[in-house]
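Quick one: structure below, then a few questions.
For this view, one protein chain was removed and the others were kept in their places.
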Amino acid sequence: MLRIRDLAVTFRTDDGPVEAVRGIDLDVRRGEVLALVGESGSGKSVTAMAVLSLLPATATRTGSIELDGRELTTLTEAQLNGVRGKEISMVFQEPMTALNPSMRIGDQIAEALLNHGVGTKQEAARRAVELLARVGIPEPERRAAGYAHEMSGGQRQRVVIAIALACEPKLIIADEPTTALDVTVQAEILDLIRELAHSSGTSFLLVTHNMGVVADIADRVAVMYRGEMVEHGTALQVLREPTADYTKRLLDAVPRLPEGGETVPPAGEPDGTGPGGVALPVPVLSLRESSVTYRKAGKSFTALDGVSVEIAAGEILGLVGESGSGKSTLGKVALGLAPTSGGELRLFGEKLGRGGLRGRAERRLRGRVGAIFQDPGSSLDPRTTVGEAIAEPLVVHRAVRPMSGRDRAARVRELLEAVELPASYASRFPHELSGGQRQRIGLARAIALEPELIIADEPTSALDVSVQAAVLKVLRELQERMDFACLFISHDLAVVHEFSHRVAVMHEGRIVELGATDDVLLRPQHPYSQRLLASVPVPDPVAQRERRIARLAARSAA
Amino acid sequence: MVEAARTAVRTASGGAGILRFLGRRLVQGVIVILIVTLIVFALLHLAMPQGPAQGILGMQATQEQIDAFNRANGFDRPLWQQYFTFLSQIAVGDLGDSFKLNRPVADAIGQRLPKTLVLALISMAVALVVAIPMGIYQAVRRGKTGDYVFTTMNFIIYSTPSFFLGLVLVIVFAQWLGLVPALAPQGDTVAQVLAKPAGLVLPVATAALGIIATISRYMRSATIDNLSEDYVRTARAKGTPMPVVIRRHVVRNSLTPVIAMLGYYLPVMFGGMIVVESLFNYPGMGLLFWTSAQTGDYPVLLGCVLVIAVATVVGSILADLVQALLNPRTRGELA
Partner (left out) sequence: MTTATAAQPATQPAARSPFRRGLRRFLQNKLALFGVVTIVLFLLFCFLGPLLHPTDQVHTDLKSTMLPPGTPGHPLGTDDVGYDVLGRLMIGGQVSILIGLAAGILATVIGTLWGAIAGYVGGTVDAVMMRVVDAGIAIPATFLLLILSAIMRPSVPLMIVVIGLVSWLVPARLVRAESISLKSREYVLAIRAMGGTHGRAVVKHIVPNTVGTIVVNATFQVADAILLVAYVSFLGMGLQKPATDWGAMLTGGMTYTYAGAWWLIFPAGLCIVLTVCAFNSIGDGLRDFFDVKGRDR
């Protein structure tokens, strides 16, 4: 139905032309879900945008794109507007910003209909309400009269899908439709897309980097790498028996949870813990009944609600949860970056804050804790070199550990080697590095003082899977060598499973389940943990199908 | 980061935020005006360490007469007491007496202020009518010839003193072409001024050009920001033609920051009025201020400053209110 031949897209930039897509062929058949997979820079999103000519003005496109035999690349802007939304429509990645904030939801859906002369204003308004009901929005009449800010991310994505669906197009192109959503919401959106594909016969071209999503929903898969098509075939073929080297590497890099209760012991047992993960005395970090309340515009919001947790020396505690669960706040409390409104925080047995250590003594204690942050873009000062950034903790704590400038430079080289970067990188600036390299620098900075505890807040969630795998490998090796304890915060359950001795699940500011990794992640007890786990798609179509059926059965039973 | 942003969205979207917000803005406004009165009071004493006696009684007044005046009017009391007297006077609208005009300051300002407001409002209206479409046009044609022409024009106007700009207009349109008079209409009332609209053309044009240069720059960048928003892509993907996307989606969302900026632009505009009014001899508050500065009529000068400061504070609160009304997130809570 959609037939792409020899599509190439080149962007004009200050540093010369950049070829984003280098001559690819792609077919989408009627009624199928085709997944276009790749990491960042693979050209998958550019391909999707090229179909409806929604590329920025700096892009040049060559090749042919046909819809049912009609060439789309030669159409005028007016003709294209007849195709957009009518025959092919799109769903985008970021539901929080995809809707006009100052226009009623119903009007935004009706606009799609009225653009293509479908019915009168009244009819379009009525149809908009029907569409909202169709995509599973409760109280559609009320919602149609409302605005985007009143809805959650998942609901907004449903509205965007309703807009795409309005004129019953032949094809819907969905560009990372679930990437910005939590896993439980992702599962619901994928259910909706699957149901729509089956009931309406609409084809989907689904752009994604998530192999689990592919396994869950795709009939066929096309894999892109650096602007080229490296492999395509059915989901079963590509995910189970990949032929291209790149696909194999990509699939290997995807962290996954073991199937059906099978257990793999995590790397080594922590020193400070006895059998069964019971913490021995003097934990490196201990929180007792800690709460954090934010005040904003006169309203208070409880981010952390009486949380108690301990981390033993050498232990890795994984902290999982969805957005707003309070997991990042907990990390900030441990780092002294968020003031608590109640409870007690101890580092290495010493009480901090009210009635405990403060000022210089507290700062000295903080030298024994390292921190790794999520955003590789803002974790390093753009104006200092890599060497300066890594040496900073050494300078801050020079009173405790005096060190000559030469020793410090040597230590920086040593640390760079520890994170597997050439020592020459010390003179570079952050903007010259890739995201993965920056996270390694962050890691080197965190271990500079040989800390006994590292707080890592989503250290790899902004990275591609292959880069993530490399960074995690470095982190794991360092942990084995230096034996620091770690609070590892992540929304990715499989990563946490690979990495942690114990796991805590957070939900609405509380820890709902805490225990040994396999117990929590393979045999969850709390209903929320169970729901969370069931929502994570695994990158194997057969296994994922079973999981989905089990999840849907559990949901209808509940 | 995403997490924090969502938390912020959640807390901001619920509750009686907007009324509380406006209440807080009102309290802030009162504080700002109090600080302005302090500055004004300090300036008064800098200007007249002896108090206003000399100014009111005239240069020939003897030291005894001045002392007697000060005793009778409380100008011999400690400064903080005088400040509170000053505060209680302005609270009831008493801005003191002019040295030169033989009338209360409030009267003089009351007669001139409406004419300045008329000139300011007409200029602002003309400027908005020109600047908003211009800014949108520039944003849409960004980097093309049309954008460059207007950007360069605005850049030059922005860098030109308004009296020089006005002078050029006078030379071209009054002196060479003889189309309009070079001086503003005279008169005590707004009606008298408005009776000769031809005389208003050049003052309005001079004031408006400066405002256009500022607002169109602002509108341009607000529109450029909005054009790169995701909702524009969504609208295009459903087949809405680009001109309609701009009209229906982008313009409204781009106007909001411009309105907020107008509130803060008021003092700049009043500051510009003094130049325009003295250039064209327009009988407004700016001219009153100018002549009072020449004659050292301090009560009038400081009365004007107070009036403008109050107008600015009220204006910025109004701008916030309009912005709240335009934003559906806050509108519901106001109703």
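Here the chain labels run A and B in written order, and each chain numbers its own residues starting at 1.
Keep in mind that, in the parts below, a residue touches a chain if its C-beta (ideal position, glycine included) is under 8 Å from a C-beta of that chain, and two chains touch if they have at least 3 such contacts.
These numbers come from a predicted model, not from an experiment.
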Touching the absent chain in the whole complex: find that residue among A:42, A:186 or A:437.
A:437
For a quick check of understanding: of B:90, B:302 or B:319, which residue touches the chain that isn't displayed?
B:302
Looking beyond the chains shown, say which of B:53, B:132 or B:275 touches the absent one.
B:275
Touch with the missing chain holds, among A:5, A:121 or A:364, for A:364
Contacting the left-out chain: of A:38, A:393 or A:537, that is A:393
Can you name the residues of subunit B that touch the chain not displayed here?
28, 31-33, 35-36, 39, 43, 46-47, 155-156, 158-161, 163-164, 167-168, 170-171, 175, 264, 267-268, 270-272, 274-275, 278-279, 289-290, 293-294, 296, 298, 301-302, 304-305, 308-309, 312-313
Contact set of subunit A toward the excluded chain (per top definition):
13-15, 335-337, 362-367, 369-371, 373-375, 377-384, 389, 392-393, 396-397, 422, 424, 427-429, 431-434, 437, 442, 445, 449, 455
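As a working rule, only the chains that are shown with their structure count from here on.
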Any idea how many Å lie between the Cα centroids of subunit A and subunit B?
48
Under the touch definition given earlier, write down the residues of subunit B that touch subunit A in their complex.
1-4, 6-17, 20-21, 229-231, 233-242, 248-249, 252-253, 256, 326-329
Which bits of subunit A are touching subunit B when the two form their complex?
52, 54, 77-78, 81-86, 89-90, 92, 94, 96-103, 108, 111-112, 115-116, 147, 149-150, 153, 160, 163-164, 166, 180, 294, 296-299, 301, 303, 323-324, 328, 374-375
